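Only a single protein chain was left out; the remaining protein chains are all shown in position.
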Amino acid sequence: MQSMQFTLAELAKLIGAELKGDEGRAITGIAPLQTATSSEISFLHNSRYRKYLSSTKAAAVILSPADAKFCQIDALVVRNPYLAFAKAADLFAYRPKHTTGIHPTAIIGENCQIDPTASIGPYCVIGENVTIQKGCIIGAGCIIGNHVSIDENTQLWPRVTLYYGVKIGARVIIHSGVVIGSDGFGLARDNNQWVKIPQIGSVIIHNDVEIGANTTIDRGALGDTVIEEGVKLDNQIQVAHNVHIGAHTAVAGCVGISGSAQIGRHCMIGGGSCIGGHLKIADQVVIAGMAMITNSIEEAGVYASGTGFLKQRDWQKSAVRFRQLDQLARRIKKIEEKTK
Amino acid sequence: MQSMQFTLAELAKLIGAELKGDEGRAITGIAPLQTATSSEISFLHNSRYRKYLSSTKAAAVILSPADAKFCQIDALVVRNPYLAFAKAADLFAYRPKHTTGIHPTAIIGENCQIDPTASIGPYCVIGENVTIQKGCIIGAGCIIGNHVSIDENTQLWPRVTLYYGVKIGARVIIHSGVVIGSDGFGLARDNNQWVKIPQIGSVIIHNDVEIGANTTIDRGALGDTVIEEGVKLDNQIQVAHNVHIGAHTAVAGCVGISGSAQIGRHCMIGGGSCIGGHLKIADQVVIAGMAMITNSIEEAGVYASGTGFLKQRDWQKSAVRFRQLDQLARRIKKIEEKTK
Partner (left out) sequence: MQSMQFTLAELAKLIGAELKGDEGRAITGIAPLQTATSSEISFLHNSRYRKYLSSTKAAAVILSPADAKFCQIDALVVRNPYLAFAKAADLFAYRPKHTTGIHPTAIIGENCQIDPTASIGPYCVIGENVTIQKGCIIGAGCIIGNHVSIDENTQLWPRVTLYYGVKIGARVIIHSGVVIGSDGFGLARDNNQWVKIPQIGSVIIHNDVEIGANTTIDRGALGDTVIEEGVKLDNQIQVAHNVHIGAHTAVAGCVGISGSAQIGRHCMIGGGSCIGGHLKIADQVVIAGMAMITNSIEEAGVYASGTGFLKQRDWQKSAVRFRQLDQLARRIKKIEEKTK
């Protein structure tokens, strides 16, 4: 789409690597070891893939000092190659341009404070008393309710909805289809019918959070739903009312987090997991994919649930026996008593 | 955002409670026992939290006659405190104002009947032969297909899509990102390729239904997908073609309901569960979170599946043994025969 070019020496400086090789070599892109061409750099962050070093056609490779000694071609040596790769990829990333200012088709309510360096895309609809700080990019077709505030350099991709009163920090990235501040699922019973409990809290998203496509975050019933700084949420995650997610926790796609769950800092939650309501998850907990978390976790560590897959015929046998497990255990006990 | 104020006597009357305390006391909000201030009311709906009564700073507490005798401060005594809380929260809830009439940027097709008391937001696109009854609020950016009908006092939050022919009842609430009437997943095989089966049914949503953000409800293949009155659907639920959900059933987030499943009345389906195709679930069935429902349920009751989580090391041991379950059961049988 556009073409970027750096010399190896420029790249080394920009990603903080030590260059072993041709300073002036022109680099136009980045690619995996197996597919990189002679004008692209590549990277090796896992020594398991060291074998590809001998056959790669890359111009140079980002790698660790330990791997560098196996590298016959130009190298960009760095302590954390994966991080250096992230920095290098950033240099070659395509960035759609955004015109500063408010698109003439955007509809802006009364008493808004929109910084002139912000970009408000076509067909955005922004309510009253909204604050949008400098450098923000609000994509086409975003709908922002009354009393929302968005701190500086935050980007909303197209078609994001923020309900009224939501607060978004600085440098937050929100992908298309995200809904923040929708009503939590609060219901009271009245003679076998459900009465809606108005959700009068809000949602607070702190700085440096990223939120994946079509993820939903409900407003609090009383008090707020809170996503602390540096949290990374993948696509299609459901965050219920009054959930609190601690700083720098990463949550993979399709996770459901039930109401009032409190998740610690620096956790990693695997894709498709569900976390029950009102639970408390400690800091630095790692949860495997598709885990069913039905109790609080008080200790850092790695947790999993479920059963691995089998050929269906075999699975059926195990699944039937699962239903008999208590009875099987009692039979073992009986035999033990008989044979002791 | 705005400030509401009531006296305790007014509140008592509005929520149908008996006031024990200062009739003229001014109340400006509602909050949990632990965080309420002296101008806020709070509520106690579970005697487990009775301990907070002695330390709360709330102006008054909504509670049951049984809990009232432990309350040293002003009280709003009522038989169903949770329901009374719902009513009280409603009094303090923020309501974005909606201008009556059709926003000049909304595009309306031919032969539509839109009640003059309805509010049609900016950048809505409404097809032909659409009926929207009195008091409806259609949020910004909603897309409504031909031949849709929406009964009175229904609210679509921004960015909802209704495909052609969908029928929505009265007092329905539909949150942002919802899609209703998309094609069901109907496929026929033709020489190892899939041929699309046109989905010629529609979707009927009855009165007093609420539908959470980014939930999807497919149109029927033949005949309609039906959501009966008072059903409450949380966020990111997938309702496949020709599903029928009985009145007053509540479904938590991330549930998937496969094609032609029939769910009874007054059921509660836990978050993340999946219900197989063509199954029939009786009335008053409660299904735990993440349950895998692979057969019909003919009897009211509580149902669950899955395995609780473990530390990964321990989980791996159990998961390995799960694969051997049938073999283990046979070994038990053999020993029993040997030792009988």
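Just so it is clear, A and B label the chains in written order, and each chain counts residues from 1 on its own.
In this section, a contact is a pair of C-beta atoms (placed from the backbone, for glycine too) under 8 Å apart; a residue touches a chain by one contact, two chains touch by 3 or more.
Keep in mind the model is a prediction, meaning the values are calculated, not measured.
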{"item": "Chain not shown: contacting residue from B:Ala9, B:Ile73, B:Val125 or B:Ala282", "value": "B:Val125"}
{"item": "Which residue of B:Lys13, B:Arg95, B:Lys134 or B:Arg331 touches the chain not shown here", "value": "B:Arg331"}
{"item": "Options B:Ile205, B:Cys254 or B:Cys267, residue touching the unrepresented chain", "value": "B:Cys254"}
{"item": "Contact partner of the left-out chain, one of B:Asp90, B:Asp183 or B:Asp326", "value": "B:Asp183"}
{"item": "Absent-chain interface as seen on chain B, which is shown", "value": "107, 123, 125, 127, 129, 141, 143, 145-147, 159, 161, 163-165, 177, 179, 182-183, 185-190, 192-200, 214, 216, 218, 221-223, 236, 238, 240, 254, 256, 258, 274, 276, 287-288, 291-295, 301-308, 310, 314, 317-318, 320-322, 324-325, 328, 331-332, 335, 338-339"}
{"item": "Footprint left on chain A by the chain that the document does not show", "value": "1, 30-32, 35, 80, 82-83, 85-87, 89-90, 92-94, 96, 105, 121-123, 139-141, 157-159, 173, 175-177, 210, 212-214, 230, 232, 234-236, 248, 250, 252-254, 266, 271-272, 289-290, 306-313, 315-316, 319, 322-323, 325-326, 328-329, 332, 335-336, 339"}
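The rule is short, and it goes like this: only the chains that are shown with their structure count from here on.
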{"item": "Separation of chain A from chain B, taking each centre as the mean of its C-alpha atoms, in whole Å", "value": "25"}
